[in-house]
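First up is the structure itself, then whatever we jot down about it.
Just one protein chain is left out here, and the rest sit where they should.
As written, the chain order gives the labels A, B and C, with residue 1 at the start of each chain.
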Amino acid sequence: MANILVLYYSKGGNTAKMAKYVAEGAAEIATNTIRIKSIDEANADDLFWCHGIAVGSPTQLGLVAGEMKQFWEKLDDVWMHIDGKIGCAFTSQGGWGGGAEIACQSINTLLMNFGMLVFGVTDYVAHQFTTHYGATQAGEPRMQKEIDSCKRIGRRLSEWVAVYVDGLTDLHPNNAKYSRHPTK
Amino acid sequence: MANILVLYYSKGGNTAKMAKYVAEGAAEIATNTIRIKSIDEANADDLFWCHGIAVGSPTQLGLVAGEMKQFWEKLDDVWMHIDGKIGCAFTSQGGWGGGAEIACQSINTLLMNFGMLVFGVTDYVAHQFTTHYGATQAGEPRMQKEIDSCKRIGRRLSEWVAVYVDGLTDLHPNNAKYSRHPTK
Amino acid sequence: MANILVLYYSKGGNTAKMAKYVAEGAAEIATNTIRIKSIDEANADDLFWCHGIAVGSPTQLGLVAGEMKQFWEKLDDVWMHIDGKIGCAFTSQGGWGGGAEIACQSINTLLMNFGMLVFGVTDYVAHQFTTHYGATQAGEPRMQKEIDSCKRIGRRLSEWVAVYVDGLTDLHPNNAKYSRHPTK
Partner (left out) sequence: MANILVLYYSKGGNTAKMAKYVAEGAAEIATNTIRIKSIDEANADDLFWCHGIAVGSPTQLGLVAGEMKQFWEKLDDVWMHIDGKIGCAFTSQGGWGGGAEIACQSINTLLMNFGMLVFGVTDYVAHQFTTHYGATQAGEPRMQKEIDSCKRIGRRLSEWVAVYVDGLTDLHPNNAKYSRHPTK
């Protein structure tokens, strides 16, 4: 009954693959409707439509890509009208230590500027692999833990929207049946 | 019917004054219960109790003060148990350009690490005075706009908690009767 | 004998005015050559030419503007070839608390990605007015302290270049004759 938008810009294809997994994770909560769009396909109506949004971009120079930045800068009549939506970030960087977390932080900064509530995920999806400030990746998502980190942030977004927009409080992750902190 | 915690550490008294105004702003939403505590008075029970939290600290070296940081580091059995609470930041710096926004960002980072949903405020409270990443201040809050920026982020926290925890959607700021973008 | 580039993108004219003052401050060190260019006038040769660079942009959504970001993203054969240059940031935001410090931080992040050494200024230019992470401003620089903060970061850039590139160690700011911490 609530709506989730997965919005991405992809240069070489890696972020697009992440977006697909984020959307799959979001779809695990059956009550939400999921829409996945690149910035070429999306417009202001998608932003008004959604209750929660995951924004993905390649890490470029340690920040959100200029193309994604400009998508938001060029929106008309959106600022001050989408406050309170729930947001999160995902990104693919060239190498570990290459700025993906800081790029997620820049996406979160952008979303906060629109008055959104942004979050990361406490859960680990595998040993030494987490998503505290957004889903981060080096290159293409291939390993199961890389795929799972995308799915987890998508699912968490969907959970928060279900809990807070639809009042489905039993979907709160503190009630989760799945493992939130595997040790292997 | 929902609970708001204003948690602060103050060194010289400025952040304590901000905390009082943040709490006043939060109290403008009558359905919420407000609790204001310094880190010397607060403990894990306050964190479990609240649905929304505003965290305030002096800006020290461009970041949250070490004392506030250690309050959170030393908590036992809290991490992974307070996910999804709604959080925001406020801080007093030595001078404009002195790191208050980055200090708010560090508080938001800390809260996101606990799985919280963090936000800033799109509204301006006066000409060229806003609270996009938390309420910021140089020195003591004295001018009306300085006081109002504290109140506004407190009120916004209380509004999001009312909307999302209690389902009082008519309290959404997009329905606000007060001015959210004064031009003078 | 060393070279300083003031590189800016301005949307409404405020950042261009800041750039002029930054360049004036840089010119206070007579041994350095100062070049001021908008992103429409600059290219990779300017980046190779300079030993120090100040980068200015309006604060847009709490970050460096997309146009400035794309200037850097579209450079060919520059990355890995301009390591070690000395850099700093300046920006004009819509209102205090509106993200200027975080925008400076994003410019610093961008410059660090190119291997530069980035800095802020410890000095206060007036009571409660400083430039710790770059020169920040709300709207147009008009007041003397606003102008002075632009000049100071330009001068500091020029000082570091003189000290470190030309070995003019007596220009180190710790030997400065001007006031670095006025109390009024």
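Keep this in mind: a residue touches a chain if its C-beta (ideal position, glycine included) is under 8 Å from a C-beta of that chain, and two chains touch if they have at least 3 such contacts.
Since the model is a prediction, treat every value here as computed from it, not as a measurement.
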Residue touching the undisplayed chain, where the options are C:Y8, C:W72, C:F90 or C:F119: C:F119
Chain not shown: contacting residue from A:V78, A:A138 or A:L168: A:A138
Absent-chain interface as seen on chain B, which is shown: 60-67, 69-70, 72-73, 99, 102, 106, 109-110, 112-114
Missing-partner contacts on chain C, residue numbers: 79-81, 83-84, 86, 105, 108-109, 112-122, 132-133, 160, 163-165, 167, 172-174, 180-181
For chain A, the residues touching the chain missing from this view: 62, 94-102, 105, 124, 127-136, 138-139, 149
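Just so we're on the same page, only the chains that are shown with their structure count from here on.
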Intercentroid distance (Cα basis), chain C paired with chain B, Å: 31
Separation of mean Cα positions, chain B and chain A [Å, integer]: 24
Multi-chain contact sites of chain B, meaning residues that touch two or more partners: 105, 132-133
